[in-house]
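Some notes on the structure that comes next.
For this depiction, one protein chain was excluded, whereas all remaining protein chains were kept in their positions.
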Amino acid sequence: MSALVQYLITGISQGFLLALLATGFVVIYRVTKVVNFAQGAFVVFGGFITYSLLGAGVPQGVSEVLAVLASAAIGLVFGAVTILGKMTPTASLITTIGLAILSEAVAMLVWGTVPLTFSGLSGHDLHIAGIFVQPQYLLLIGASIVVLLVLWLVLERTYVGKGMTACASNPYAARLSGINVKAMGLLSFAIGGALGGVGGVLITPLFPITYDSDVNLAILGFAAAIVGWLTNPGLALAGGLAFGVSEELVAGYWSDANQTAVALALMIVLLLWQSHRRQQVEKLV
Amino acid sequence: MVLSPAASGPPAGDGTGEHTPLLSVDRLVVRYGAAVALDDVSLEVGRGEMVALIGANGAGKTTLLNTLSGIITASSGAISCRGRLAHVPEGRELFPDLCVDDNLRLGAWKAASRDPADVYELFPKLRDLARRRAGYLSGGEQQMVAIGRALMAKPDLLAIDELSQGLAPNVVQEIGRYLVRLNADAGLSVLLVEQNARLALELCSRAYVLETGRIAAEGPSSHLKEQPAVQRAYLGGHVAT
Partner (left out) sequence: MRFLRSLTGANLPASVATVVIGAVTLILPMMLNAPDLITYVTIGLSTMVVAGLSLLIGFAGQVSLGQGAFYGFGAYAAAIMALHGWPPLLALVAAVAMTAAIAGIVGAVLLRLEGHALAFGTLALQLIFLSVLNQTPSFTGGAVGLTSIPSLTIGPIAISSYRSYAYLVWVVAAAVLVVSRNITRSRPGRGLRAMATSPAAASATGVNVVSYKLRDFALSAAFAGLGGAIYAFFLGYISPDAFPVMLSIEFLIMVVVGGLGTISGAYVGAAAITIISQVLTAIGTAPTLPPQLPNVLSEGVYALLLIALLRFVPDGVVGLASRITKRLLPTRWRPVAGHKVAPAPAPGRVVLEDAGSPDHDAAAADPGQGTSPAREALSRPLTSTDG
């Protein structure tokens, strides 16, 4: 029983990480129609930059915030490279692939190949449902919820947020209304970067990351985003949690090595089901 | 090509003094690759005028409007607009997942005030629909929202593409009356781009005829109505496609 609770808590935390990633995918895709392959890199940068700042003596708390801002800035740069100028969708996609590789190279260069971590929320382990849980887990879950909630409010309730939705649903009309669609695209990339950065900052104390952590994260984050058809953040959140928990359960009850394969197989099944649904919808249109 | 910055010029003209048109398009040429979409197009819209641009599908009407709003870059020629231009696109092009009120407010992206009160006063029906998602409205209601959205930018010139498309005749008439009222009361200039020549010539005092990228005819509506060529092509019973 306690093992199950353990897996669930780990799974839910991983799930929120994936949800942050997935939301990043969704925000970027909605506005720019680009799938950002480099989404996982923001997690890596968020974690590594925090590590370096802490190492340089910047206080706990400040480092994390700075790291998130830095990730947002990196996102902005990635966005500029990806969508500014005349780029076809294919070219943009491949560009984000290139950016992901570049991120790995830079990460390897600056931080080396050894997994890095830093201490997160200090304090005694909490006693929950029969097991001891590090407070960092709760921070991860709590902070993720807050961040996602704030983001949702911004997108749904603020003028700029609605402007982004407008760009997402009808870029032509948005342009006619005077909205700078490219600028909105850059903003979405910055948001994606920030979301990834938050994820990195929160997860690294629990699970050390390396320069190539981005690939697995990107794939699973994408899988979660797919649950939301790449456009629905709520479903993406659900997808993230589902993938996070199932991964942990597979790792716990079956085998560590299989967890990725199972998750990926799940994703493919999901894609298949979704395409079936879409075809049905298209028949009605 | 030159697009003058949309600075707000002097207030709506009174017809006396120099004739400086609000919008003047001079020998505009627009190319798609090797094909020429607009060939040496020149036209004018004066302050307080309602001008029609009549043409069949594929004549280049939408291309012209897209060039006026800056979506497309011309290959040569000049556009000069001494005021703000708002473009109501063909097919309404609303933001379907946002409510009517949001759609209107977004039209004011570049304007000083985001308050849609004036639009609700013009189109009272929209008040009841303010919270309804734009995708769920009828064609006529959507057209009103589209026009309202454009009006939120406080334009001096309203360019409307295919007002009548997909709308029942009585709805079109109703909206047409709104436009005439806007023009008469507020001095709003209108460029009505239409396949439906009858409607266009009815509402507007002056018209141009665009055929395969060229201005084929122009003049006061009353004159154009009489021209046999125009009658045959656009008014004579068969629908030009």
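A and B label the chains in the order they appear, each numbered from 1.
Note that in this section a residue touches a chain if its C-beta (ideal position, glycine included) is under 8 Å from a C-beta of that chain, and two chains touch if they have at least 3 such contacts.
This one's a predicted model, so the numbers in the text were calculated from it and none came from an experiment.
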item	value
Touch with the omitted chain, as defined above, among A:26, A:187 or A:219	A:219
Candidate in contact with the missing chain, chosen from A:37, A:189 or A:243	A:37
Touch with the omitted chain, as defined above, among A:63, A:95 or A:213	A:95
Touching residues (missing chain, whole complex) on chain A	35, 37, 81, 85-91, 93-95, 97-102, 104-106, 108-109, 112-113, 215-216, 218-219, 222-223, 226, 257-258, 260-261, 264-265, 267-268, 271-272, 274-275, 278-279
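Note that in this section only the chains that are shown with their structure count from here on.
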item	value
For chain A paired with chain B, centre-to-centre distance based on mean C-alpha positions, whole Å	44
Residues on chain B engaged by chain A in the complex (per definition of touch)	69, 71, 86-87, 89, 93-98, 102, 105-107, 109-110, 114, 149-150, 153
Contacting residues of chain A [partner chain B, same complex]	159, 162-163, 165-166, 169-170, 172-179
